[in-house]
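Have a look at this one.
Omission of a single protein chain aside, the complex is shown with its protein chains in their original locations.
Letters are used for the chains, namely A, B and C, taken in the order the chains are written, and counting of residues starts over at 1 for each.
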Amino acid sequence: MAQADIQLQIPSAAFYIEPVRAFVGNLAKSLGFSRKRVADIQLVLDEVCSNAVHHGSVNATVGVKLCISIDTDALEILVRDTGTRPAGKKSWLTHERLSEIEMNRSPNNESGHGIFIAKSLSDMHEMQTNASGGTDVRVVFRFLKPRDIEI
Amino acid sequence: MAQADIQLQIPSAAFYIEPVRAFVGNLAKSLGFSRKRVADIQLVLDEVCSNAVHHGSVNATVGVKLCISIDTDALEILVRDTGTRPAGKKSWLTHERLSEIEMNRSPNNESGHGIFIAKSLSDMHEMQTNASGGTDVRVVFRFLKPRDIEI
Amino acid sequence: MDSTKLMKLREESGIKIIEIKTDLSSYAASDLRKMLEGLLAEKVEKVVVNLSQVSHINSTAVGALVGVAKRLRQSGGDLKICALADNLTRTFNLIGASSVVEIYESENSALAAF
Partner (left out) sequence: MDSTKLMKLREESGIKIIEIKTDLSSYAASDLRKMLEGLLAEKVEKVVVNLSQVSHINSTAVGALVGVAKRLRQSGGDLKICALADNLTRTFNLIGASSVVEIYESENSALAAF
């Protein structure tokens, strides 16, 4: 089997991020990631899911979707929210907004560290506006050695 | 919000049962179930998922689906496999087969304890043949006190 | 579940000590923030947050600690944290919060620093 896929959908509420973190932590550990790396993966996941819940699918009855893929050389996690923008309004996700967020980031600020953390601790971080007008965030964590998945 | 639903789909392989157990354990703990009850819920989940993986969706590329609902008085988990029976063949799930399994159960046997455990430790246990010819197992764990879900 | 049950508040020689017994993702972070704002409202000046039983913290929770530390300093007080697991230290360092909030090895050293 070349790839294994896991789908997970939770209500858009912070309460459900902890179980998701437990799921991914357990999975990453079983895949052989080091303790340190497992903690990094869990933190990135927490930050990306928190953004999906707080800025993306703001209405709790709407879900946040995760697709977790395991292939021979990496664990990949896609987090998809539905967005909240009224029809016609532009997506928040522009180069200008992203460089503004990056420029304004300061240790003194209470917020604005999530995207920075996700970028810093993952091997690949990608954000895209999706079909429903929300945000797709894709993060990749590579295995040190390629693995044969027979699981 | 009257009810919250979580959907989870894993490849049909034993490897993925552990992360699911971590997810549900964390969720049950956050919902206020006691340590003992959390362990029971995790064991039932393990038994039901193991059956889905080993007897139900035997082909690993086919998935096992979980639907987890939280309402005011209970946590409910539905585990759905796709089955493997050739078209036209009868479902395994008959009263005769179930009483045979029950009658044959003995502490001396290496297997045949899963359904018994799931029945014993849940507040409600129900098995049904589903549309794809596989099995739906529904287990319910009631809260001691009804809860207002604002999560 | 109300995660504030997992945040124990006590006082020692005029310093409020919060001992946190839950991981600090967004859900618990908002309870932590509420508890800290409660202390600000009561005009508390000195706070120590003991993180020895925390194995995960996210940027929202770090932000709550940074924000309250800054506000307490404006009135001559402070918030100090202690007993961080390695990965919590890494998260504080990554954000840069280690240079904003005072971090101590143990609760006693945090108390002594007031």
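Definition applied: a contact is a pair of C-beta atoms (placed from the backbone, for glycine too) under 8 Å apart; a residue touches a chain by one contact, two chains touch by 3 or more.
Quantities reported herein were computed from a predicted structural model and do not represent experimental measurements.
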item	value
Residue of B:Gln9, B:Asn26 or B:Gln42 in touch with the missing chain, whole complex considered	B:Gln42
For subunit B, the residues touching the chain missing from this view	14-15, 17-18, 21, 36, 39-40, 42-43, 46-47, 50, 53-54, 106-111, 113-114, 116-117, 120-121
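Criterion: only the chains that are shown with their structure count from here on.
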item	value
Centroid comparison with subunit C (C-alpha atoms), farthest chain	B
Between subunit C and subunit A, distance of the C-alpha-averaged centres to the nearest whole Å	26
Multi-partner residues of subunit A (each touching 2 or more other chains)	15, 18, 21
For subunit C, residues that touch 2 or more chains besides their own	none
